[in-house]
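Note that one protein chain of the assembly has been removed; the remaining protein chains are unaltered in position.
In order of appearance the chains are A and B, and numbering begins at 1 in each one.
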Amino acid sequence: MASMVKKSLKKLESKEAITKIQAVIIALIIIIAAGIGIIVYYFVLPPPVEYKKTLVIAIPEEPEGLDIQQVSWSNEIHDLIFQSFMNFNESMGMVPDLATNVVMEGNNITIYLPADAKFSNGDPITAQIVRDSIERYRKLSPYGSDYDAVTGYEIIDSHTLKIICNVPPVYIWFNDIPVTYGDVVDTNVSSQVGDAAFNQNPIGPGPYKVKEWVHGSYVLLERNDFYKTNLPFVQNKGPNPYIDEVMIRFIPEDLTRVSELEAGTVDIVRGVPSDAVANLKANPDVTLYESITPGIEYLMINVRRPPLDDVRVRKALIYAINRDEIKTTLEDTVLPCYSYMSPSMLAYNASVEEHASQIYAYSNETAKSLLAEAGWVDTDGDGIVDKDGQPLRLELLIPNDEPKFKKIGPLLQAKLSSVGIDIDYKEFAYNYIRAKTRDWDFDLAGRFYSWFDPAGILPYLLHSTMGNYTYSNPEVDSLFDEDRSTALSPTERTALYTQIQNILLEDAPWVPLFIDVTYTGVRKNVEGLLVMPPFATLFIQDVKVKVVKGG
Amino acid sequence: MSALLRYSVKRVLIGIPVILFVSLFIFLLMQMLPGDPIKLIAGERVTPERIEELRRSWGLDQPVYIQYFYWLSHVMTGDFGYSYVTRLPVSLLIWSRLPYTIQLTFTALVLSYVFGIPIGVVAALKRGTAVDNITIGVATFFYSMPTYWLGLILMLTFGLYLRWFPISGSSSLESMVLPLLTLTLPYVAMSARIVRTEMLEVLTEDYVRTAWAKGLPSRRVILRHALRNALIPLTVMFFLDLPWIIGGAVIVESIFAWPGMGSLLYKSILKQDYPVVQALVLVITILTVVCNILGDIVSAFLDPRIRVEKEA
Partner (left out) sequence: MKTESVKGTFLKKLETKSMFKLTRLKEFLLLLLHYKVSCIGLCIVMGIIILAIFAPIIAPKHYAEIDVPNKLQPPSLAHPFGTDALGRDIFSRVVYGAQIALWVGLLVVLVEASIGISLGIIAGYFNGKIDKIISASADIVWSFPTVVLALGVVMVLGPGITQVVIAIAVTSWPGFTRITRAKVQSMVNREFVLAARAIGESDLNIMLRYLLPNITSTILVLATLTLPSAIISTTALSFLGFGAQPPTPDWGAMLSEGASQLVIAPWVATFPGIFIVITALGFNLLGDGLRDLLDPKLKI
């Protein structure tokens, strides 16, 4: 061994091998190059960015179930598990999402699906499954009557379905095709596991699928690697490589939800309460997205129960309310509303609201004089108006699970008291109040609605047979019927709803109060988020969440 | 031993009709509630025809007694029906939340005795001194404090200002700290008070005071005797307090968003979700009756006089 070493050393010393000096020089060059490389890597080039793998969203309420066909209200979880055939862009135009195209022609709607459309479990989405899914919706969903106009189907090919109706299906076009409720579900799985199990773990084509549902705490979703979309406004038309999982936490307390956002334990927060808006706007780590609700909040009046059957009394109620005061109390997070629709709804006409705000401007005196005209005067000086010896006493039902309504409740009471009405104030859960209005057992009830297509909501509240509430006007009924059975152009629709609203302003079945503006709080390290109308839907296809070092 | 067994069996036998009676009472109470439940369930954009269809599918078009027997028979098999608000099976809701409540309340009870008993003993021994007075003062203070107030203060100080502990959810062990503290502190106060009172009962007897003053080795015996005297009612109280602390947990769970049965009860009552309320009240009743029976049996075991007395 030693002799071999000696031999190689001798070889090194010979002229054929490189000299020692040259070796040293080479070594030095390598060291310097490495040093420069290290310096460049750490100090000149930007540090490698790390991204969070889990997106955490906090919402106020746990959903009833995860199967969109079995629930009566949908939320962020459904938006992520399911995928609509079409969807809305910023200007409320319809663009393709799951489908390559959806066409309405005459009395038919044709849905064109991409050949490689798949559910999150790999099952192909075929025309047959879409048909079965629609039939299941008609049977199970509380909104199943959406498809009442459907008379049959034609399966043109495995990925093209024609829905045949007995009237131009404008209703389905607006209220089901671009909306989560109308999304396709994997009926093969639902018929296998049963509806109850499917409600815990449904299969849809959305960008994420259900991994775990811990009741009372959160739902954990994981990426659907079969996801594909045709949405023009997202860059990434497939699964999001950055976000592996989405955790949706249920935090009903407003205070807690907001503080988790501020602390950074939650990335996105929905339903920011009005008193946290100012703080979050000033917070450098948070971006606030505003969205005008496509609906209004109002007091429903029982028009059949005296003395509210007198339109002068109803109008007096409208004049008695100071909507600007409501706006101030709610920290400017609402818009005053004098008419029956919201700007983010289809067929909206701003001049109706203009006109209404002028003729119904807040006026304590007008309210009092209207009451006096109807025979209600304060004869015994107790501050409450009376007629034939009876004081004017109205029961006011305020939903205590709607924070903004609950907050202004005392305000409404004070204003109505100031015109001489004795208010019997009662707080109940919203669904209970709604049930009471359905039973016609109320005086004044705090209610609201949120739906972008007036045809998809107003008839259920104001049509005498479709809604079955206390208000009933055959003229309004026939206008609603016309919209549901004819294919009107956008301008014609706007004109129709302007006409309806003008009648309603005269009949005064409601006291319009305000339009809610919802706020979504997002941490600044969340990039690529899209918040789209009409419901401030979150699109997370392009989202990346940078890991912020140092907390 | 057979006397104890007979006593136990008697108590259990009495318990069963009580539970049945309460279940009927609750069910009827819920039926008396004004309003049509199906109108509670139905969403917004629903026609009256659809509501009638929904009524049939929920079985709400049957007469009351059929509905009761249907409910009772299903309850026997563990099926409590479906929630009006979430349409989930009620048993699922309860089972998923029960462990959280038990976790919280059991720990709170155990901790409050672990801390309360020594404090009470010390206070009793040092009766009349500053230590005793301060202890009683502090105990009375916490005892006078409503749980919701304590919870909010703790949330504000430790959760929001100092940010030591999370103020909601059940994600980590730390998130249990604040709700636990809120439940435990008033109970520590209460148990300390009771231990002190019970021990004093023995310690202030004349013969005891004499022996104590003499400082004989019998001191230890006296201490043990006094302690035993105090622990008997405490052990019984443990069982009787268990359903009580679930009541306190309703408020604490709601404030801290702890996903237990208490916050479920609150939410369900708020939203008029009758099937859930029915089921929860039944579960709590069963728990109360069982704890009562256990408490009675334990106290009979510890104090033989009770068996005889109650038999006579």
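Brief remarks follow.
The definition used in the following text is that a contact is a pair of C-beta atoms (placed from the backbone, for glycine too) under 8 Å apart; a residue touches a chain by one contact, two chains touch by 3 or more.
If you're wondering where the values come from, they're calculated on a predicted model, not measured in any experiment.
From the options A:N166, A:Q192 or A:N279, the residue with contact to the chain not on display is A:N279.
Of the options B:Y68, B:F115, B:Y148 or B:F301, the residue whose C-beta touches the omitted chain is B:Y148.
When you scan A:E61, A:D148 or A:E325 for touch with the missing chain, the hit is A:E325. Set against the missing chain, the residues B:S112, B:T184 or B:S254 yield one that touches it, B:S254. Mapped onto chain A, the interface with the missing chain covers residues 253-255, 259, 273, 275, 279, 325, 328-329, 398, 400, 403, 407, 409-411, 413-414, 425-428.
Chain B meets the missing chain through residues 14, 18, 26, 29-30, 32-33, 127-128, 133, 136-137, 140-141, 143-149, 152-153, 155-156, 160, 197, 204, 240, 243-248, 250-251, 254-255, 265-266, 269-270, 272, 277, 280-281, 284-285, 288-289, 291-292, 295.
Convention: only the chains that are shown with their structure count from here on.
Chain A contributes residues 62-65, 70-73, 142-146, 196, 199-200, 214-217, 249, 251-253, 256, 259-260, 263, 265, 400-401, 428-429, 431-432, 434-436, 438-439, 441, 449, 451, 456-457, 460, 465-466, 468 to its touches with chain B in the complex.
By the touch criterion given at the top, residues 34-37, 39-50, 54, 83, 85-89, 92-93, 96-97, 100, 159-160, 163, 166-171, 255, 257, 259-260, 263-264, 267, 270-272 of chain B touch chain A in their complex.
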